[in-house]
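Here the complex is missing one protein chain, while the rest keep their positions.
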Amino acid sequence: MPELIAKTALSDKKPATFAGTTLAEADPGPVASIALFPGQEKALAKALKPMVFPAPNSFTENGGVRLVWTGRDQAFLIGAEPPALDGIAAVTDQSGGWATLTVTGPVAAEALMRLVPLDLRPTFAVGQAARAPLGHMQSVIFRTAADGFTVMVFRSMARTAWHEIEVALRSLAARAALI
Amino acid sequence: MRLTCPLCGPRDRREFYYYGSEDYLQRPGPDAGPEAWDDHLHLRDNIAGEVRDLWYHETGCSQWLIVTRNTVTHEILSTELVADRKKKGVRA
Partner (left out) sequence: MRILGKGQIDRNRPISFRFDGKTYQGYQGDTVASALLANDVRLMGRSFKYHRPRGVLTAGSEEPNALLEVIGATNQTPNVRATMQEVFEGLNTQSQNRFPSLAFDALGVNDVFSRFLSAGFYYKTFMWPRAFWEKLYEPMIRRAAGLGRLSGKHDEGHYEKAYAFCDLLVIGSGPAGLAAALTAARAGADVILAEEDRELGGRLLADEPELDGAPARDWVATVEAELRGLPNVRVMTRTTVTGAYDNGTFGALERVGLHTPARADLPRECFWRIVAKRAVLAAGALERPIAFPMNDRPGIMMAGAVRSYLNRWGVTAGKRVTVFANNDGARQTARQLMAAGVEVAAILDSREDASAIEDCPVYLGARVTDTSGRLGLRAISGSHVGGDFQIETDCLAMSGGWNPTVHLTCHLNGRPRWNADIAAFVPSEGAVPGLSVAGAANGDFTTHGCLAAGQAAAIAALAEIGVTAAAVPLPRAEGVPYAIQPLWLVEGKGRAWLDFANDVTTKDVKLSAQEGFTSVEHMKRYTTQGMAPDQGKSSNVAALAVLADATGRGIPETGTTTYRPPFTPVSIASMGAGGRAEGFAPQRFTTSDQASRDRHAPMIEAGLWYRPSYFPKPGEKTWRESCDREVNMVRSAVGVSDVSTLGKIDIQGKDAARFLDLVYTNTFSTLPVSRVRYGLMLREDGLVLDDGTTARLGENHYLMTTTTAAAGLVMRHLDFIHQTHCADWDLRLISVTESWAQFAVAGPKARALLNAVLDAPLGDFPFMACGETQVGGVKGRLFRISFSGEEGYEVAVPSRYGESLFRDLVAKAEAMGGGPYGMEALNVLRIEKGFITHAEIHGRTTAFDIGMEKMVSAKKDCIGKAMAARPGMVGEEREQLVGLKLSQETKAFGGAHLFTQGEAVGREASQGYVTSVCWSPMFGAMLAMGFLKNGRARHGEKIRIVDHLRDLDLIAEVCDPVFHDPKGEKLRA
């Protein structure tokens, strides 16, 4: 019987630091989409406890498990197996379908704002999330710390996302060296 | 150009895919006849002024929007989710 080896999308990539800001791949564990069926708000709230279904453009967190808004009546549960939600919400395994990158450091927002047409400065506060393009790719972006973002892109595009964020960081480091 | 997605907030135009007039929402019945269908699919007014058209928040939340805008002043007057509109004449 074969033994299957699990690999993240960028398992060969080591964290890279430029301008004091580090790009790294994270393994968030299980990821499941939870899409609420019409009229099941209360049932879902009850079934999710102690997690709270997030408002648009935000995520909720409990004991390291996150529930990130990803669309109308839809959120990704990250870091835990989903509860049974038959008839309440459509649950779809998304683990491994997304590559998770973290960008942490003083120019994290500046670097991402080379690729994402959103204002990611501190007004995009910890706890906020967005569905937004990263270059030409769809992504889920959320702020986890004053200087830290998590970026999720389709697994197949992980290398492009890494390349583009790295180029942005390198440019900022070169700009900083100019002064 | 910027559009305010009712869910995601103000966004750059590049996040959206443009589809055309909201006429597409009024699907004729299967027996409406070729003229009604031709009208539904192909015939559009070219309005200088206020128009309502469909945009897809493709690299955002995947929602279809109805955008009311003025083709002369380029003013965006309103945006709403197609999924939220009052159901009328919807059949399938």
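As written, the chains take the letters A and B, and residue 1 is the first residue of each chain.
The rule is simple: a contact is a pair of C-beta atoms (placed from the backbone, for glycine too) under 8 Å apart; a residue touches a chain by one contact, two chains touch by 3 or more.
Keep in mind that what you see is a predicted model, and the values were worked out from it rather than measured.
Consider the whole complex, including the chain that is not shown, and state which of B:Ser21, B:Ser62 or B:Thr79 touches that chain.
If we include the chain that is not displayed, B:Ser62 is the one touching it.
Over the whole complex, note the residues of subunit A touching the chain we left out.
Subunit A touches the chain not shown through residues 1-9, 33, 35, 37-38, 73-74, 89-90, 92-98, 113-114, 116-119, 121, 135-137, 154-157, 159-161, 163-164, 167-168, 170-171, 173-175, 177-178.
If the missing chain were put back, which residues of subunit B would it touch?
Interface with the chain not displayed, on the subunit B side: 1-2, 12, 17, 19, 24-25, 27-28, 30-32, 34, 37, 41, 56, 58, 62-64, 74-76, 81-84, 87, 90-92.
Keep in mind that, in the parts below, only the chains that are shown with their structure count from here on.
State the interface residues of subunit B toward subunit A in the complex, per the touch definition above.
Contact set of subunit B toward subunit A: 7-9, 11-12, 14-15, 57, 59-63, 81, 83.
For a test of understanding, state which residues of subunit A touch subunit B in their complex under the given definition.
Going through subunit A, the ones touching subunit B are 56-57, 70-72, 117-118, 130-133, 137-138.
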